[in-house]
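Left out: one protein chain. Kept in place: all the others.
Moving on, here comes subunit A:
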Amino acid sequence: MDGASYQRFPKVKIRELKDDYAKFELRDTDASMANALRRVMIAEVPTIAIDLVEIEVNSSVLNDEFIAHRLGLIPLTSERAMSMRFSRDCDACDGDGQCEFCSVEFHLRAKCHSDQTLDVTSKDLYSSDHSVVPVDFVDPAGYDSTDQQRGIIIVKLRRGQELRLRAIARKGIGKDHAKWSPAATVTFMYEPEIHINEDLMESLSLEEKQSWVESSPTKVFDIDPNTGQVYVVDAEAYTYDDEVIKKAEAMGKPGLVEIYAKEDSFIFTVESTGAIKASQLVLNAIEVLKQKLDAVRLSEDTVEADDQFGELGAHMRGG
């Protein structure tokens, strides 16, 4: 490697931020970075999820594995996840999840005594650690708000049926199992650059303009009611579907509009499952990405890398 530096300084501009939703711009970087960030957010940011279920009594209609699977998919608040240990790396316990460094224990006891069906929900899970609890869903739309918030239904019990179990939640990543993925959706799009050829556009009649504008399934263009000029309302609504370009060609006006994707700016949309806040998800992803890159940097000295990063280092070398 000679002196040429390819170093860039990516910028992030946050557009919208909610607990479970984030929208931001990522500029001055390329697709590989953007996609790496996306991939890490989906598959490699650690969270906590129920991984081991010991069923004491289950007389419900669902079988044991079904219930265990459902429990696993319940998102748990995982702010602690980054600082926790993977139970396979934990030296404080032998991996059966009894220690506080790598696992959290849950208990569930439910029995239906009435004739009404009893919904066993995530609220019935009692955690040994108050920082790791099932995600509390607050419905912003106020739907069903008259009823008390009941959480995620695990199983329904009729009179006499009972469910009693002990569950151990562990730290994990989405790559191993989707239940550890903190991201519901992470996507990015290239920022579009739209140039309307004004001269050509003026050669169209108002009706033609109207039909051209309407050819886009999303509302990208509009016509100024006063001047009759076509202008871009929302460039980001463009889905790269080429509909307007095709329409222009069909109208015999190729080059009416030119649309490019900016190669170095991206608009990210992040939705979290609630396990961690969307903002934290992005930060954690960057952290994980940094760790991975550190491993690459140190990969010359593999022994050292193994010491420092354990399996991550081995993974980076192509494990």
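Going forward, contacts are C-beta pairs under 8 Å (C-beta built on N, C-alpha and C of every residue); 3 or more make two chains touch, one makes a residue touch a chain; residues count from 1.
Criterion: contacts and distances are computed from a predicted model.
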| item | value |
| --- | --- |
| From "NEDD8-conjugating enzyme UBC12", "DNA replication complex GINS protein PSF1", "LALA0S01e04280g1_1" or "DNA-directed RNA polymerase subunit beta", the hidden chain's UniProt protein name | "DNA-directed RNA polymerase subunit beta" |
| Hidden-chain contact residue, picked from the options A:55, A:99, A:194 or A:232 | A:55 |
| Which residue of A:117, A:131 or A:239 touches the chain not shown here | A:239 |
| Option from A:12, A:153, A:178 or A:296 whose C-beta touches the chain left out | A:178 |
| Contact partner of the left-out chain, one of A:32, A:83, A:205 or A:226 | A:32 |
| Sites on subunit A contacted by the missing partner chain, in the whole complex | 31-32, 34-36, 38-39, 42-43, 55, 58, 61, 63-66, 69, 73, 174-175, 177-179, 181, 185-190, 217-219, 237, 239-243, 261, 269, 271 |
